[in-house]
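Below are the structure tokens for one structure; questions will follow.
The other protein chains are all here in position, but one chain of the complex has been omitted.
This part shows subunit A:
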Amino acid sequence: MAGATTMHLGGNHAARFENKAATSETPLVKWTILAIALTFFTVFLLMPLIAVFVEAFRKGWETYVTALVDPDALSAIKLTLLAAAVSVPLNLVFGVAAAWAIAKFEFRGKQFLITLIDLPFSVSPVIAGLVFVLIFGAQGWFGSWLIDNDIKIIFAVPGIVLATVFVTFPFIARELIPLMQAQGKEEEEAAVVLGAKGWQVFWYVTLPNIKWGLMYGVILTNARAMGEFGAVSVVSGHIRGQTNTLPLHVEILYNEYMFSAAFAVASLLALLALVTLVIKNWVEHQAARSYRDTQESAS
């Protein structure tokens, strides 16, 4: 993730390195490496992607469309969008706040906070789901209280949203912390000395400096929120038309031997991934450009 801003920087250098006789490899080595990479790419990345679309359209357009406008599928789409719509803004606010605190201030327990932010990455999504069942489930800590007050979290929409938020927690913060640390706080200090208030400093100075990193984090968060399976699966209960997200719906269809429908819905997720990739690349390009400007102005 942190590599996002550095990817486009080596371009010139690599070309020069490659073109010089003294530093370039023999054609044999070059082509062997290329062939290995391309084979791997085709077998493990391109083929599955093609397979999804081929399988989805195997029985023609009609089956494809029917699978997508099925009420259960529509409900799954809606729930997936809802989970993303809640977790992205929530993690946006949290991520910016956490990154701001960590990058611009010194305080006790900072390292602990950084480790804590990474927790959702290091823990298996299934465990993440189970944790929520243990806390909010019928036999969980707050179980009886929730039943008494007629609040449903596990096997209901709130549980799915909670699990999604948890799993996508680190993306934005992780993206912004190194960026903000690299930028230091001199510009913010300059703004304060010039009379800017806290929110003005954030809005006019900090935010413009991190906007591409932030966009990148949002895209990753969104992609994961829509694609999350493990944690959501544990808390969902698989109630059709109610607590199924798109990935869960795909699994159900597949288990019921409705392959074409399963792949049709899967193709929707794949399409989403492709769109995400395109936007991601564009954002990376912008980020690299603004990073280059920063480097120039720092030299």
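The definition used in the following text is that contacts are C-beta pairs under 8 Å (C-beta built on N, C-alpha and C of every residue); 3 or more make two chains touch, one makes a residue touch a chain; residues count from 1.
In this section, contacts and distances are computed from a predicted model.
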item: Among "Multisubunit potassium/proton antiporter, PhaF subunit (TC 2.A.63.1.1)", "Cytochrome P450", "PepSY domain-containing protein" or "Sulfate ABC transporter ATP-binding protein", the UniProt name of the subunit that does not appear here; value: "Sulfate ABC transporter ATP-binding protein"
item: Options A:34, A:127 or A:190, residue touching the unrepresented chain; value: A:190
item: Of A:209, A:242 or A:276, the residue in touch with the unshown chain; value: A:209
item: Contact footprint on subunit A, counting only the chain that is left out; value: 186-187, 189-197, 200, 204-205, 208-209, 290, 293-294, 296-298
